[in-house]
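All protein chains of the complex are present and in place, except for one that has been dropped.
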């Protein structure tokens, strides 16, 4: 009961903060929407408006170099009043998105899959934050707030990823598959989350239904479900835009990176400077690099599928072509689910310091390069390197902690002892 | 009033230069305020269709004709322009702007082709061959600089099969027009600058002008009887600063006059023998053709008619009281037209001809026809990330003006059309009546925007839209990347009030300089190494965590009590392994 009040209070407060920011600083949304750290070419709200304008004026939004986002967003936003004149509806929508995402996060936390999955009981299972605290960590994370205020469409992606995780950790197959297919439809790379989440869902189902669940039938049915859902979405989009050309303009752009607008990721400057004859090869290498983690992690951490999924979101936040702080915010707020691992982390100070350093210096150096002209591109590039380094340290460190945690369960005698890797 | 009539006559004159005979040329001089002088050269040569088809060329240059035939070009318009026409003080543009181009090079043509692909391939042929002919880098007009205007241009010639003609338009705002473009231009003339008014054209003076534009227009003209001729019109319009042009070439540095030669404003309190507030005297400056152009006219080009309207090859448009001396040894004829405001001269053949106007105190000032629109375009905002275009169009006349506004932007300048706003100063309704928009595609197509707008009488229209600047691959930047990129001028065509003839009325804004964000061009290998290192660190870290086994520190022999030493030993271990691996690898 009390928790419900707290929850209502928390959500109310979060919504209030957002709406106040929206209304009190009317120029803030556009300012943030213009920041390269917040909105990338594939998530920018301004580009969405442009696509919307072309869509409503019967010009194909994909016959141009500006709009690279999913077609189904167009009818959704064409229902809302024009945000440049009546922004309130849009603001409300984005606030709702965040609240729903937080709700999903709460569900994940409550289904204590983070600490006690089916095959593994962490020895520190009591050390955990309350679901409300985790939700608060998400809702009041400045990165999340900035994403929301900038109305970047990655808010949708984050919502669907979180929903997929939540439903998977509740064993609700259909919603899980549908949410994940939506996320993949919007951002393509979340498809890599499917195997770990499938395992998670399976574990939960096994625990719930006392009878045995045939793993083969289970996975086949879910894969089919995913294919059907994603295919349906793509087909609807084709019907909507009247042709399949949107594929090249959305997923093609993510794959081939024709738009080199700076972002916090590693790709843009690399491919600005790369020699043309090696471009395709390294695009392939970078994508393989992103994809190559999934099987290894899933196999090694079979016992903690949720942790695998979370680590993957962290990897996305660093190594995908158009990352933004939205991805980072998603990962950081998911990491809080694993409070019990924090004592085992070794470089937490280093990592947090690096991330803070980057998030403060990034805008400054970008200003020096673009506006003041007193710095050049290398300034911002260096900061993106630091940022990526910091995040990857967090990822690696949490992974180490998770393994150490498993070790403690395997061999309790080593607990608290110095360990080494051979 | 007089000069107003004379202006009307002046247009009629230009029109009738495009009259019957096979070759005609005319130079019209018009003094402008602030000691400026408009010199407008006009050459026109005809070739009958039959001899054009048979490739027997008399007045029509063979080189150009073969290019046209090879590229299936039915009508051609080529412009080389430099500087800015100061409409505020110089009034209406010569030829209503119909023979003027945007800064740099502008080319548009109607090509005969079955489909769009064929039209475009022919267009490429045309640009490549023309670039060879005119020593201009026209061959850089590729798909990203080419548009297909829908409203802004109308064919001037008579085309039987207009349906299968394709209009293509390309601009090179970055191109610097220079002497090497003038020389081939002169070679196309029958008299080659050896005789006739073309003998005045000299690169040093022409490109020293405050504003100049060269144009070549080829169009078919068909009589009612059905027999057609191919007409080529070449014009050179320039505004010379008289004082500047009069400077001798050997010491071009301007020096102040001795004080006694300056006329001073004696009403000023501080006026004394050694202090002087110079009066901008109303006296018209003195000049002569040989002073301005460095040489006199070398007689008439014998191909022009010896009598009739076209025999008057040099005309000067001044108030009647202005004294004009014609210095020549040969026989010439002066005829005064339109109440003496226009004096035309029939040149002697084979003898030099020079006009000189002494400095003179005028009672009647120059009256200039005000243009029907003023247009200016700017970039707002700062920084290399984004900005916004603002175009201000002012209608001084007392009648509403219906016009078409054409923008052709490079692909790396990404306009947000949803931010397009057009406001009229004294009315609330949207002035945009028609819109054509073709968005840019990265590296394949430029933006093409055409707006039809109606601006009410004596009001100002402001057009704004935001745009974003793309960052290019470092191989795509020109050598002078930090200078910025040029955006082509906007073209404005007046629909009503239009012009009597088919040439139309055009206004062009100036081109814009667009600074783009630039990467560090010295970095490729550094970037490859640094980024790769970060990724490799991430990968190696995670991979090692996944594939290595964790055991107690004290269980590893040699690690001793572990602690920091153990960690270091581990690191050293890994490092050695790494080095060994690298040795293996390379």
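So that you can tell them apart, the chains are marked A and B in the order they are listed, and the count of residues begins at 1 in each.
Going forward, a contact is a pair of C-beta atoms (placed from the backbone, for glycine too) under 8 Å apart; a residue touches a chain by one contact, two chains touch by 3 or more.
The rule is short, and it goes like this: contacts and distances are computed from a predicted model.
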{"item": "Absent chain [UniProt protein name; select from \"3-hydroxyisobutyryl-CoA hydrolase\", \"WD repeat-containing protein-like protein\", \"Cytosolic Fe-S cluster assembly factor NAR1\" or \"GPI transamidase component PIG-S\"]", "value": "\"GPI transamidase component PIG-S\""}
{"item": "Shown chains that the omitted chain touches within the full complex", "value": "A, B"}
{"item": "Touching the absent chain when the full complex is considered, from B:72, B:170, B:190 or B:415", "value": "B:190"}
{"item": "From A:86, A:244, A:278 or A:371, residue that would touch the chain that is not displayed", "value": "A:278"}
{"item": "Of B:179, B:306 or B:533, the one touching the omitted chain in the full complex", "value": "B:533"}
{"item": "For chain A, the residues touching the chain missing from this view", "value": "275, 277-278, 280-282, 284-285, 288-289, 291-292, 295-296, 299-300, 302, 410-411, 422"}
{"item": "Contact footprint on chain B, counting only the chain that is left out", "value": "51, 54-59, 61-63, 66-67, 70, 129, 133, 187, 190-192, 194-195, 301-303, 525, 528-529, 531-533, 535-537, 539-540, 543-544, 546-547, 549, 551, 555-558, 577-578, 581-582, 584-586"}
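By definition in this document, only the chains that are shown with their structure count from here on.
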{"item": "Centre-of-Cα separation between chain B and chain A, whole angstrom", "value": "50"}
{"item": "Parts of chain A lying in touch with chain B, wherever the complex brings them together", "value": "34, 36, 46, 49-50, 52-54, 59, 63-66, 84, 258-262, 266, 268-276, 286, 289, 293, 296-297, 300, 318-319, 369-371, 373, 376-378, 381, 385, 388-389, 392, 395-396, 399-400, 403-404, 407, 411, 414, 417-422"}
{"item": "List of chain B residues in touch with chain A within their complex", "value": "382-386, 411, 414, 416-419, 437, 439-443, 470-475, 517-520, 523-524, 527-528, 530-531, 534-535, 537-539, 541-546, 548-554, 556, 559, 562-563, 566-567, 570"}
